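All protein chains but one are shown at their positions in the complex.
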Amino acid sequence: METEALLHVDKISKAFGGVNAVSEVSFTLKRGEVLGVIGPNGSGKTTLVNLITGFVRPDRGRVYFKGKEITGMPPHKIANLGLTRTFQVMRPYHSLPAFKNLIIPLNAPRVRKTRGGKLGDVDAVAIDILEEIGFERDARVPYKPAGSLPLGYLKRLELGRCIALRPEVIICDEILSGLSMSEITGLLPLLERLQMDGISLVMIEHRLRELFRLADRVIVLSFGQKIADGTPEEVMENQEVKKAYLGREKKR
Amino acid sequence: MDILIYGTVNSVIYALIAVGFTLVYGVSRIPNFAHGSIYVLVGFLTWTFLKNLHIPYGIAIVLSLFLATLIGLIIYRLVLIRLRGLPTSEIIASFAVSLIILEGLRMQGIAGFKGFIGPFYMLPPFVDGKVRILGVFVDYQRIIIVAACFALVVLLWVFTHYTKMGLSLRAIAQDEHAAMMLGIHSDRTAMTALSVGSALAGLAAVLILPLGNITAEMGYKVLIYALAVCIIGGLGSWAGAVLASFVIGFAMKISTALFGAMWESVVLVGTIILILLLKPSGLLGKQKELEERV
Partner (left out) sequence: MKAESRRKKRLDRSIKVRTEGLYALSSWAEILYLVLPRAVLIFGLLLIPLFLDMYWRRVICAAGIYALLALGFDFLAEFVGLVCLGGAFFIGAGGYISGLLNAYAGWPPFVCIPIATLSGAVISTLILVPALRLRGIYFAIASFMFPLFAVYIIIALSAFGGTEGISALDTLPNQWSEIYLILGVVLISLFGLRRLVNEDMGLILRGIKDNDQAVRASGISITAYKIKAVFIASLMGCFGGAYLSHLYGWLGISLFGMDFSILPIAATVMGGMGTLAGGVLGALILTPLSEALRGFGQLRVVLYCFILLLFIVYKPEGFLSYFQRKYHQFEVWEEV
């Protein structure tokens, strides 16, 4: 079982000044699957991502990636191993053209050796990546200043930042939030394509309907604890989950 | 044994110097580089009131403390208020203010102003004479300093836990946005913090300067001590600042006893670098994650 697991989180915990943000959460991500992470606001989802990707040090517990322990490693080293994440609040460089935002990840050690070529090539690689994820080259979209792009493109840019690293796992932190229905309909096929390309996804989401279409398995967090782990159908039936989202039924 | 006594006195001195800086940084996240300069300025003001204007000592002290508070207010109102949120500019501006004051005090020859250089300026101690404690001679002034520090700690504790202004200072220090949502005015609080911080710097000055003389260069030294205490104790941590002052105070005295006074600076800078390497957030720094996260 261990060898199949790409990412294994074991009883990870973090408390901030007396408040248990994340308590003893464990789960496994298998290669090629899409894992959803859901839960009401404040249930610790983003903290969990921060713990896994090295932005916050856990109080207890361990994280294993491809069999190797990565607990407590700094974020850039984890990213270089192939475990990437997106940010909920993005701040691209407003005045720089969109493709220049990818120059930074393309300089990471993981990609540097394989991307080959000198300076000119980096720009071309960046533009190619953007084109693959939906920035229409003909309309010169990759060259537009990042600050002028609508939200849908910015979310794709954030994905692009991860894709540039040739990752094995992308943890998407609420990537569908704030988008219009048409933007979401446009983004879902991209996510499916990433999965078909062999990238495993962990998706933190509020939009359950779209998430359940993509996800193979779902875990549910509430007040920092994992209260359910299963297929979308199993999770929807789970009493605990219903209680967490909707509250207890009032007894008269 | 005299290491114990003098170490304690030394530590208290460092704590007094650092408390004003810690307050300002904790509340407004502005590093008040002008802290050291206000210390020296108060020293000179008191001296001027005393010697040139012949104002009684007690009143001179109160007057200069009042002016110190005012100066802190002015610094914030005129300069820093426009720079809030731009950390680079805040640092540069407070540094510039510091230099204006310190180098200004060193000026000579403008309109007959002699400039405060040379070992001529001294403030008299409050009470002359020594007393014998545990076999060691300690001057009264030093005892007064320690007593004053205790009184100050109690006063500050009461202030920050029981008065409206003090509570709002603590609130902003803990979580600025939450405090603002509760109606606490960020700028006004920062202004208060800077005024109180300056007053504390002045207080430290009137207490400590009688032990030696006043020079403009001291401004830099005082600032360095305040910064060292804060780094070693953890920026923004009160208990850390106290602990660090004791660590530094004793370390300096012990190193003087063992190696001679020359190595003091080496010990100090070495301790700072050591802390930055081993426990960057300081001895009692609470914000550990944030520190590492830059």
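Each chain gets a letter, A and B, in the order it is written, and its residues are counted from 1.
To be clear about the criterion, contacts are C-beta pairs under 8 Å (C-beta built on N, C-alpha and C of every residue); 3 or more make two chains touch, one makes a residue touch a chain.
Predicted, not measured: the structure shown is a model, and the values here were computed from it.
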Among B:R82, B:K130, B:H161 or B:R188, which residue is in touch with the absent chain? B:R82
Only one of A:G67, A:P109 or A:P150 touches the unshown chain, namely A:P109
Missing-chain contact among B:L16, B:I38 or B:V97 belongs to B:V97
Contacting the left-out chain in the complete assembly, out of B:F159, B:Y220 or B:F250: B:Y220
Could I get the residues of subunit A that touch the absent chain, sorted low to high? 53, 55, 74-77, 79-80, 84-85, 87, 90-91, 93, 96, 100, 103-105, 107-111, 119, 122, 161, 164-165
Tell me, which residues in subunit B touch the chain that this view leaves out? 31, 33, 78-79, 82-83, 87-89, 91-93, 95-97, 99-100, 103-104, 106-110, 115, 220-221, 224, 227-228, 231, 235, 261-266, 268-269, 272-273, 276-277, 280, 290-294
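One rule holds in what follows: only the chains that are shown with their structure count from here on.
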If you average the Cα atoms of subunit A and of subunit B to get two centres, how far apart are those centres in Å? 47
